[in-house]
Each structure stands twice: as structure tokens, then as C-alpha cells.
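Here the complex is missing a single protein chain, while all its other protein chains stay put.
Think of it as A and B in the order they're written, each chain with its own count starting at 1.
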Amino acid sequence: MKASARNLFSGKVTAIRPGAINAEVELTTAGGDKITAIVTQTSVQTLELAVGKEAIALIKAPWVMLLTEDGDIKLSARNRAAGKVSKLVKGAVNTEVAVTLAGGSTVYAIITNDAVLDLGLTEGRDATVLFKASHVILGVPA
Amino acid sequence: MKASARNLFSGKVTAIRPGAINAEVELTTAGGDKITAIVTQTSVQTLELAVGKEAIALIKAPWVMLLTEDGDIKLSARNRAAGKVSKLVKGAVNTEVAVTLAGGSTVYAIITNDAVLDLGLTEGRDATVLFKASHVILGVPA
Partner (left out) sequence: MKASARNLFSGKVTAIRPGAINAEVELTTAGGDKITAIVTQTSVQTLELAVGKEAIALIKAPWVMLLTEDGDIKLSARNRAAGKVSKLVKGAVNTEVAVTLAGGSTVYAIITNDAVLDLGLTEGRDATVLFKASHVILGVPA
């Protein structure tokens, strides 16, 4: 498969916390970065998700928010990881920002040019990526 | 109503699968394309959704992912449909890609220019559209 999502992470399922309707699934990459997804219990069964199983997580870049100086806030989104800006590609309205996490995963966010200025994002700068668990799509080999 | 969403599908409700809090609503277009939405039970009541009722489904183009060569993967997103690329509009960072499905519906996705190259998307090429049921907004005449 090839996917248009800029963010495609391969890893192993390291935790499944079942709920009444949805389940929270944690994926850990080879480098140790963790991604939490909320999917339906139906998807857990259809994809035969289980701890130890290889899976991928897909997240589109417009679904990712960036934060700086965020030590002073608690947020409702489950996926929040500190990293460093590794690349910026500027367009007329939006910029694609690549942030490399501690475990080596690169997360891409598409944010407005104004936001790039507001946050003072430049290569090498610290930035935190933030995205909702309910926005993550999981995949397994068919 | 006029909506900024590039994807506005008209059809009939063909199934409602109620859950404890949310319901899964299936809309089928005149051409036979199917869209699944997850909305709250409150919305099912407020919109008086019922099988056979006319409704519309709205999905913004940034919520739509594109896949190619995806026969080898199972995914947690409910809406997945094969089609052919019918148009590309290229920007500095993003491209808007139109994919026409078997039933004649055109689905628009906004993806990065890099993704267009990675997937080799050109007019006439096969592509699969993918979006989450929780990203669909349903509407009915007031």
C-alpha cells in the first residue's frame, strides 16, 4: 500500500484498553515513539489487533497541531510528544513542518504561515506535536 | 444551503445501527455509492434520521486520504472506496485531487504535493479514497 498521509508509523501494538464501544490502542515504533489510537471494537476484531502484533498508524498532516512553550498547559488530546523542527516547506497560506521526535519518528504538520511566525518555528527549534487519538487510522496486513 | 465542504453527497439513509451513545448511519447516493457516518444518538433524533429519508453528507477535503496498491492492507477507517483520479489542482504545498467512484460520486482530497508524486497520481489512475465515519457531518432539510 501507498498512502497520501504524510504520517505513516510502523510499530507493534503495546497495549489495548477496551471500552464499551471503542478501544484505545497503543502502537510503539522501533525507536520507542508511542501513538495512541481510538478505534471501534469492531475494528479491533476486524483487524485482529492484539498486543505484539505489527500495525501501522496513519495521520494526515492537517490533523496535527504544533505547540511551543507548552509546559504550562494540560490538554485533552492523547498524543503529545516533544521533538525538534527538522524541516519547513512554505506555501502561500500553509507551511509543512517536520518535527523529529525522541525515538526518531518524524511527524509532519500543516499549519498556517502565520502560526509558523507566531511560534517562531525554525530548523532545530523545540516543538511539541499534538493530535487526537480519534484521528488516527490503524492498519494491518490483509 | 451552500457549504464550503468540497464533498457534499445527497442520498437516502439506507441503514442505521444504533449504539449506546453514537449511531452509525449509512447513506446511499442515487448512483449507489455508500457513505457511513458516526453521529450522536441526539443527532439521530434532532435530524429525525430514518431509513429511506433523504439526507446529505458533508466531508471536508483535508479529511480524505488517498491510497494506491492497497489490496494488502486492512484499515480501521469505515469509508474506503475505489475510484479513478479525474482531476488534479496543484498548489505550492498541497494538491486537490478529485477521485470519481464507481457510482459516479466525485470525492475531493487535499494531499501534499509529495504524496501526489509518491503515489504517482495522474488523471485516469486508480486510487482509493479513505475517510473516517466520525469525520462525516449529516444534514437534512429543516
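Just so we're on the same page, a contact is a pair of C-beta atoms (placed from the backbone, for glycine too) under 8 Å apart; a residue touches a chain by one contact, two chains touch by 3 or more.
What you see is a predicted model, and the numbers here were worked out from it, not measured in a lab.
K.L.:
Decide which residue listed in A:Leu27, A:Val44, A:Ala109 or A:Val140 touches the omitted chain of the complex.
P.N.:
Checking each option in A:Leu27, A:Val44, A:Ala109 or A:Val140, the one touching the absent chain turns out to be A:Ala109.
K.L.:
Who touches the missing chain here, B:Ala61, B:Val107 or B:Ala127?
P.N.:
Only one of B:Ala61, B:Val107 or B:Ala127 touches the chain omitted from view, namely B:Ala61.
K.L.:
So one chain is hidden, and I want to know which residue out of A:Pro62, A:Gly83 or A:Gly139 touches that hidden chain in the complete assembly.
P.N.:
From the options A:Pro62, A:Gly83 or A:Gly139, the contact with the absent chain belongs to A:Pro62.
K.L.:
Taking the full complex into account, what residues of chain B touch the chain not shown?
P.N.:
Contact residues on chain B toward the absent chain are 1-6, 20-21, 37, 39-40, 43, 46-47, 56, 58, 60-62, 89-92, 94-96, 108, 110, 134-135, 137-142.
K.L.:
Can you list, in ascending order, the chain A residues touching the missing chain?
P.N.:
Output for chain A: 19-22, 62-63, 65-77, 91-94, 109-112, 114-116, 118-119, 130, 132, 134.
As a working rule, only the chains that are shown with their structure count from here on.
K.L.:
Report, in whole Å, the distance between the mean C-alpha point of chain A and the mean C-alpha point of chain B.
P.N.:
One centre to the other, that is 22 Å.
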